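Written out below as structure tokens is the structure these notes cover.
In this view, the complex is presented without one of its protein chains, the others remaining in place.
By letter and in written order, the chains are A and B; residue numbering begins at 1 in each of them.
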Amino acid sequence: MGRFVRNGFLIALAILWLVPTYLLIVNAMTPHEKYTGSPRWIPNGFGFFDNLARAWDSAELGLGLYNSLLYATLSAGIAVFAAALASFAVVIMPTRRRGLWFWLIYTGTLLPLQIFLAPLFKAYVNVNLYDTQLGMVLIYAALCVPFAFFVVRNYLTTVPSEVTEAAQLDGAGWGRLFWQIHLPLVKSSLQAAFVFQFTWVWSDLLFGITLSTSPNIRPVMAALAELNSGYSSLGPPIVLSAALFVSLPTVVLFLTFQRFFASSLKPVG
Amino acid sequence: MTEPAGQTAVRPRAPEPERKAPRARNRGSNVRYDGFAARAGSAVHLLPAVLLVGVLLLVPFGYTVYQSLTDYDGLSTAQFVGLDNYVALFGEERFHRSLLNTVIWMVGTLLLPVLLGLMIAVLTNASGWATWVRYAFVLPYAISGTATAVIWGFMLRSDGAINQVLGAFGLDELQREWLLSWPMNTIVMILANTWQAVGIAVILFLVGLQTVPRETVEAGMLDGASGFRLFRSIVFPQLRPVTVVVVGISIANSLRVFDVIWLLTNGGPGWVSETLAVTMYRMTFVLSEYGHGSAVAVVLAVIVVSVSWVYLRQQMPKRG
Partner (left out) sequence: MIRRKSLVAAAAAVLMISACASGSETSGGSDDTLSLNGDRADFVEAYEAVGAELQEITGYGIDPRNVPSTENYQQVIRSSLQSNSATDLVKWWSGYRLQDLARSGGLVNLDAEWEAAVDNGWVNPDTAPSFSYDGHVYAMPMYKSYWVIFYNKKIYDDLGLSVPTTWDEFIGNAQAIKDAGITPFFATQEAGWTSFIWFGEILSKLDPQFYTDLMNGEASYTDEPARQAMQIWADMYAKGFFTSPDTAWDDEPALLKSGEVAMVPMGTWRNAIFTENGMTDDDYGAFVMPTITPDVAPSVIIESGVFAVPEKAPNKDAAVEALGEWLNPDVQEVWVDEINDISANPEVPIENPVLTSVTEQVQQSEPLELERYWEASPPALVEGNVKDLATFMVQPSPDNIDATLQKMQERADEEWAKWEQG
């Protein structure tokens, strides 16, 4: 009985959650010339690829996709690695002033993002990082470190101290402890942190439009933003079809990791 | 997992207070280490993260703090004005509304994504069809902000989907101008934000559930615990490290929420739905009052950092 109520609740909630997703898909498929200015519930034709083609042409989405892939992979990778190193230092190693280091790094995720824009823009121009791929990778990596650090650090604290002690008794140095003992133990948190940070970089718009401008540098969301201004002649169906399409990589990534999460899950309760 | 984690070991470890390296507190303290070498090792490990965050995030923040003490307008030379910007802010009625909205957002974002995320994670943590239901909640997280804003505009506007549905079911009296009146607009935007943000909580809780040792659960079941009691007394305590992460992230995110508000209401009508992040953006980017905007940024930063600090200090107790 309890199970029945529980499942009913879950399904109702899921349906509620799917409504916006459904609207997104239906309206992305609406041929743009048939859009009347209010959301459609039922598809009236299939214009998805036509919409997408128009978006693709006017915003050079291809280059944007390539850049976003580069930034998201590199930055999330660098950030997770730097975060793992730092977590190891503040949890396992006998580092002094752990609290200080923790807050120093963690504060990075607490500050409102908009405050970085003006100072960074100026600084980037002065050191010739403005509108370069290196500049984008660096800022995204920096922005990803604190969150990844927080996640990895907290998982690392769940590793029993006996593990460290036993390995040290076997004569393992810090390097071996890090690479061969602790990294494998917190692998799932590293993966989770990577997936989240990849998604975050992929979805970022703010830094993309502030620190880059050329089509061969700017990430895909910045390219997409050009379609989504009131001055653009392209209506919502075209914007939605492009927005849906550029979300596909992160959706695929999530689905892949879903399977990974699901397969290693054990049923509880 | 190579080793089943004993229940006592699955406790978060505190960021320890800055005092002289307390030997007895360190893990592996039974192993001899050479002070200098160990410190050098720590430094090497910390360097990349500290360098990235320090140079690219903390230095710009320091600059913002400085700017909040000036009347900089982005063009002319800045004059030092002391605390004038702060005094002016706290005297403004609009700033009070912005503070209030920020608090509402924080409460809403703490309650909804965290509780819903936990609930969904537990309910879909079985095998079979529930795994598929999970997609409904996780996918929005992967959908781009542009699409989210457009689609929630579709949902919430006066001629939008929600009112269409209410009209279709004859519930006209429930139709509202969702985005046009306060506090309704803030509440519906919190819901829209939850729609997207809950995915991350679900996944983190699922990863957390993964670390709950089967033996512990089986032991609990042998003791006769089941259903909610099993969850509350056996599973939930094991989820504490991940709960700390999810709540910590929610605090940070709730206070930084910007896109949803900017794209759906522009902080309006008028100023009624602005939060501190939006106020700061408007002052800096729209009005070019860099000094004022920076002051708001500093106030916001102080709030986020102190709330996080209080929460994390309490949740990650020092261990003797």
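We take it that a residue touches a chain if its C-beta (ideal position, glycine included) is under 8 Å from a C-beta of that chain, and two chains touch if they have at least 3 such contacts.
Since we're looking at a predicted model, the values are computed, not measured.
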(request) Sort through A:I11, A:L100, A:A166 or A:I209 and give me the one touching the missing partner chain. (result) A:I209
(request) Looking beyond the chains shown, say which of A:L24, A:L185 or A:A225 touches the absent one. (result) A:A225
(request) Looking beyond the chains shown, say which of B:G54, B:P237 or B:P269 touches the absent one. (result) B:P269
(request) For subunit A, enumerate the residues touching the unshown chain of the complex. (result) 33, 35-38, 58-59, 74, 78, 81, 117-118, 121-122, 125-126, 128, 130-134, 137, 175-176, 178-180, 209-210, 212-217, 222, 225-233, 235-236
(message) If the hidden chain were put back, which residues of subunit B would touch it?
(response) 74-76, 153, 157-159, 177, 179-181, 266, 268-272, 281, 284-289
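Here, only the chains that are shown with their structure count from here on.
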(request) Could you tell me the distance, in whole angstrom, between the mean C-alpha positions of subunit A and subunit B? (result) 15
(request) Show which residues of subunit A lie in contact with subunit B when the two form their complex. (result) 2, 6, 9-11, 13-15, 17-21, 23-24, 27, 37-39, 41, 78-79, 81-83, 85-86, 88-116, 118-120, 123, 138-139, 141-143, 145-147, 149-151, 154-155, 157-165, 168-169, 174, 178, 184-185, 188-189, 192, 195-196, 199, 202-203, 205, 221, 224-225, 228, 236, 239-240, 243-244, 246-247, 250-251, 253-255, 257-258, 261-262, 264-269
(request) Please name which positions on subunit B make contact with subunit A in the complex. (result) 1-3, 5-6, 9-18, 20-21, 23, 26-31, 33, 38-39, 41-42, 44-46, 48-50, 52-61, 63-64, 74, 120, 122-127, 130-131, 133-147, 150-152, 154-155, 159-161, 164, 195, 199-200, 203-204, 206-207, 209-212, 214, 217, 226-227, 230-231, 235, 241-242, 244-245, 248-249, 252, 255-256, 258-259, 276-277, 280-281, 284-285, 290, 294, 297, 300-301, 304-305, 308-309
